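Quick one: structure below, then a few questions.
A single protein chain has been removed from this complex, and every other one stays in its place.
The block that comes next holds chain A.
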Amino acid sequence: MFNLIKKDVFIQKTQIGFLVPLIMIFAIFIKDIHPSFIFLMAAVFIPLNAYIFDHQSKTNILLNSLPYTRKEIVAARYIGAIVYMILSIILAGVILYVLQFDYTMRDMAIAAGLFCLIAAFAFPLFYFLKAEYIFIAAFIGFIASTIMLPPVFRFLAEHLTTITDFITSLSTSTLYLSGAAIAISLYLISWVVSQFIYQRKVF
């Protein structure tokens, strides 16, 4: 299974070269960007790219013809995503440090949590959809979230004061711990769901 995780680097070695300049461009040219966003972008880069590569051509046929079980293929995807997320966030941290872009450990933690949430929804969806629809789904998802999310948050902030009061009343450590717990549980549930979908997939 370690081989399957390593494979994600081979297949996109040219693309990975873009990651460092991309982080630098964000850090240098967009001064008021939130550091969490840079970390999140770096975290998403390799796992998402690997996913898109594996959906190209007939890679699923190749992977399933090699001596791997479907369980292992899904496990490699989920474990690999976490491994690459951590490495990318560390890489981004080093680059930002060198460029003297201020950030805290908290920004990294927020990015990691958001990454788990995004992956938890995206992976099973991608396994479920056919390759040609993934781009459309990602595009619609992106547009919908940019349109929908701000009004939803505004609504929540204005009307559900009990919830916001409750959240603000929590100590920061409880808030972060519960956030981490939710993100990790969703990620694990997503893993089980993906495995279920992939076991039944026809190639």
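Observations on the model:
The working rule: contacts are C-beta pairs under 8 Å (C-beta built on N, C-alpha and C of every residue); 3 or more make two chains touch, one makes a residue touch a chain; residues count from 1.
Just so it is clear, contacts and distances are computed from a predicted model.
UniProt records the chain missing from this view under the protein name "Putative ABC transporter ATP-binding protein YbhF", selected from "Solute:Na+ symporter, SSS family", "Fe-S cluster assembly protein SufB", "Putative ABC transporter ATP-binding protein YbhF" or "Iron uptake system protein EfeO". In the complete complex, the hidden chain is touched by one of A:F37, A:F53, A:F128 or A:Y176, namely A:F53.
With the whole complex as reference, residues 3, 6-7, 10-11, 13-14, 53, 56-59, 61-62, 64-69, 202-203 of chain A touch the missing chain.
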